[in-house]
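With one protein chain held back, the other chains of the complex are shown just where they sit.
Note that the chains are named A, B and C in the order they appear, and that numbering of residues resets to 1 at the start of each chain.
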Amino acid sequence: MGRAHSHAWRNADAFFELPRRPVLSVLAGRDPARAAAAADRLGWAHAVGDWRQLLERDDVDLIDICTPGDSHAEIAIAALGAGKHVLCEKPLANTVAEAEAMAGAAEAAARNGVRSMVGFSYRRVPALALARKLVAQGRIGTIRHVRAQYLQDWLADPAAPLSWRLERARAGSGALGDIGAHIIDATRFVTGEALTGVCALLDTFVTERPLPDRPGSGPVTVDDAALFLGRLSGGGLASFEATRMAAGRKNALRLELNGTRGSLVFDLESLNELWFHDHTEEPELAGFRRILVTEPRHPYAGAWWPPGHGLGYDHTFTNEVADLVVAIAADKDPEPTFADGLAVQRVLAAVEASAADAGRWTAIGGAQP
Amino acid sequence: MGRAHSHAWRNADAFFELPRRPVLSVLAGRDPARAAAAADRLGWAHAVGDWRQLLERDDVDLIDICTPGDSHAEIAIAALGAGKHVLCEKPLANTVAEAEAMAGAAEAAARNGVRSMVGFSYRRVPALALARKLVAQGRIGTIRHVRAQYLQDWLADPAAPLSWRLERARAGSGALGDIGAHIIDATRFVTGEALTGVCALLDTFVTERPLPDRPGSGPVTVDDAALFLGRLSGGGLASFEATRMAAGRKNALRLELNGTRGSLVFDLESLNELWFHDHTEEPELAGFRRILVTEPRHPYAGAWWPPGHGLGYDHTFTNEVADLVVAIAADKDPEPTFADGLAVQRVLAAVEASAADAGRWTAIGGAQP
Amino acid sequence: MGRAHSHAWRNADAFFELPRRPVLSVLAGRDPARAAAAADRLGWAHAVGDWRQLLERDDVDLIDICTPGDSHAEIAIAALGAGKHVLCEKPLANTVAEAEAMAGAAEAAARNGVRSMVGFSYRRVPALALARKLVAQGRIGTIRHVRAQYLQDWLADPAAPLSWRLERARAGSGALGDIGAHIIDATRFVTGEALTGVCALLDTFVTERPLPDRPGSGPVTVDDAALFLGRLSGGGLASFEATRMAAGRKNALRLELNGTRGSLVFDLESLNELWFHDHTEEPELAGFRRILVTEPRHPYAGAWWPPGHGLGYDHTFTNEVADLVVAIAADKDPEPTFADGLAVQRVLAAVEASAADAGRWTAIGGAQP
Partner (left out) sequence: MGRAHSHAWRNADAFFELPRRPVLSVLAGRDPARAAAAADRLGWAHAVGDWRQLLERDDVDLIDICTPGDSHAEIAIAALGAGKHVLCEKPLANTVAEAEAMAGAAEAAARNGVRSMVGFSYRRVPALALARKLVAQGRIGTIRHVRAQYLQDWLADPAAPLSWRLERARAGSGALGDIGAHIIDATRFVTGEALTGVCALLDTFVTERPLPDRPGSGPVTVDDAALFLGRLSGGGLASFEATRMAAGRKNALRLELNGTRGSLVFDLESLNELWFHDHTEEPELAGFRRILVTEPRHPYAGAWWPPGHGLGYDHTFTNEVADLVVAIAADKDPEPTFADGLAVQRVLAAVEASAADAGRWTAIGGAQP
């Protein structure tokens, strides 16, 4: 993740007309030697062995947090307190309580012009940004249905080792927080609506896995798959599925929306495409059209290559930091805010609560979009 | 539906080597004049104005029931009692009680060599029959996930009239029984497993619609959409969605299965295709392959046209009656049996019970496959 | 082919409101016993051992010719001379001379109200009929490019036997006449334009094959593949490829048209779909849309099943004979006429002439559409 963020900071200025030029000052890591090697490789001027050192440096205006979720709250709150802008990887935190504290700190800092953003980078996929725009323009009308899935298969093999992502203490949850968080945020982003409640089932298919670093095996303490149904604040129904056991699906973040005036379909495995059905079209000619979201007028695409030349995974990060720099320079809050991150966290908590209560409907309170 | 079944009976003998030749004897309808006209058009030798007349005729060996669901039980039980084989359209009945009575009658009749079948015709789509075969052969291993959807859009327009399908008294339920029943049966058929319970949400988006035959409007008393999560008897997780409000989806009965050794994907809008991912393949070359299920070795396809020449909707009925005739001649019970129809009915009832109880997990008992 | 035509005649009346009801009177074949068995199976009232007997019968109004191409001219000219309407399978003949004689006979017969039609049945695929309509309406503007392919793979295996289709004396040509004829006709039909000339390459990859009925092998005397470039009468460029050696392509008759205002794409392997790009659409939302050609307003589709219920290969024949019956009753010439069949034959001849002359441009004269 550090490599992806470094790439974004290193390249944003070559593609976007930014009001301020990003400078890659200091990379912090726990092991000073490894941090120095990474800094050299990735283009950072300096390296330090403790993130706390960043707080006092004058050559650091912004801290980009790429650590596991259990350290997000501490670092982000300290950074904001030190007057540094913050970009924090998703999910915002491992618990609602942490996320609430972070959202509070972000709100306080913003009053002093210190900005924060949570890294749901798929908001910067041009096709999803276009989808949001079309929904906001009313092109699909009132949303009746959302079908959101994030399907991967890297845990389909029961011999895959017990990484930290499979330990509840460090990862918070399994497929739910890792990839389910993305489809929750994508749904909020594209629809502009909140989830009002869920009915959920969680399951762990492979309950014990080999240890990664020594003989023997250990228990998997997070979910392998999370399925939940929900309702949107606008009255629509939604279904969600996150799994890392879907053989053959590599990175299938899929979103389908059906509205009263049209439908939209996206799949991250074909990230330069958005499918749009205009239900107001004459029926004889209506159908799902494949929009190649690579044209000059499309979100972000104009900053990059000629028409028809697709982007990849890393461009979403470059787009993200470009938006962040623009927002900071304009003295505005960038999106998604820590409040958005908190809203996602509340959904994750409700999913776990419902699953623990036989799937019963669990309402979600808190801030709405 | 009568037209589709007549077509099947009229043509099965020209494509399949049947042990007995079907003869289209008598068409029964409520209105004698309309029945006579339909018989003339569709190739039936005679017409009568009351289905009860069929029970006593010597030139009737089998009764094919194409009426709405609220009359299935009465007709089927009477027919079986009169020693006539029965093909009954789906869903088997409007209630579990009716379905139980029918399954009991079928079991009793079978002891006398009188056969019965419920018309889940999509079992005879070659691609779904191939999917079942591959699952039974272990080609996808243990099933982890089923994703089943039946998406249509003919009720997306709020001005669509209040047909009998929107009245609870006659239709039993809405999208749930009409099209949800198909994906429940398809899941049971392809996986060979039962559903052990569900968490469900139902909703009606358009609660009042114009009357079809006179000014004014009336209440919609069935669901527009049914979403439910479930578990399979083999331990997998399943999600289901049936809706007639998915703009742009015309007849999208979709089924995706992910197993430990592979995955399968089907969409009725492309009914001659089955997608198969073999997870035991070398990873460098693995991927979802599009099998055109039109080749001589494929189920049913060999009876029809040269390689590559696709079938359509009506061929499923022709395949169905061919299987039925073969089973009768072999003195065996054809599938799906009335017990299969009952099993689907029990799922439908559990969905409604769960939805009425805030989505809480509702176990499904009764006969398993 | 006889089975497909019989199916069409047997069923057309059940789906279309025909002005006259087809009656399946007499099936003619060389072997009386086999003809009688086929007649019984396929629904014909009588059978005879010589097609000439049909000419004198009062219970025969129309003769449907399903024999190999080398007998088309003799039978069709005799039938028209006897005052029988004629439906003749494609290609119309094996030579331009035969086709000219047939077209002349058809024109003469038409003056007496005796009608003829050549069986390019793919004109009755709803998606291709819709494509033609859109072109005629100007929806894609002036045509710049046609890309037409017919790809099959049943000869990819060098051990496939030497059938009559691989003998020049009986089949006329190989992939060129068998499937190339279809894409030539489809191009003429959809564009409404003629081909003005071609540059062509032909090749035979497997020059000797095992005999089908006894040990030993014999020479393949027709082409395995035909590739040609051409120009349309409206100024566009076209490329054509017909092959039976394209591994994995079962029945891929593909047509892509690019015009000044839009584009159309069709593939027979997905016969219920037409892809349409509207180039006048706002660029941000433009893209190829998948039209499911299964809706009530679509050509032919309204006669069959509810929305979204796809058709198959055989429906094209049923649609074809329905159109033929309507034309006869209306005392009009049905399309495609024998003149259309002759125009295709002229293209086939020009392809062979160009290939024999090092691919040089060979102009095509004769009747234009």
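Quick note on the criterion: a contact is a pair of C-beta atoms (placed from the backbone, for glycine too) under 8 Å apart; a residue touches a chain by one contact, two chains touch by 3 or more.
Computed from a prediction, not measured in an experiment: that's the story for all the values here.
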Partner chains on view for the chain not depicted: A, B, C
Omitted-chain contact residue, chosen from B:R21, B:R34 or B:R289: B:R289
Sites on subunit B contacted by the missing partner chain, in the whole complex: 130, 134, 276-277, 283-292, 295, 297-298
Where the unshown chain meets subunit C, residue by residue: 140, 144-145, 147, 149, 151, 153, 156, 158, 199-201, 203, 205, 225, 227-229, 231, 235, 237, 239, 241, 243, 245-249, 258-263, 277, 279, 286-288, 354, 358-361
Contact footprint on subunit A, counting only the chain that is left out: 3-4, 6-7, 10-11, 13-15, 41-43, 152, 154, 250-252, 269-272, 292, 294-295, 304-305, 307-315
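Methods note: only the chains that are shown with their structure count from here on.
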Chain centroid nearest the full-protein CA centroid: B
Chain centre separation in whole Å, for subunit C relative to subunit A (CA means): 54
Mean-CA-position distance for subunit C and subunit B (Å): 36
Residue list for subunit A, restricted to those that touch at least two other chains: 277, 286-288
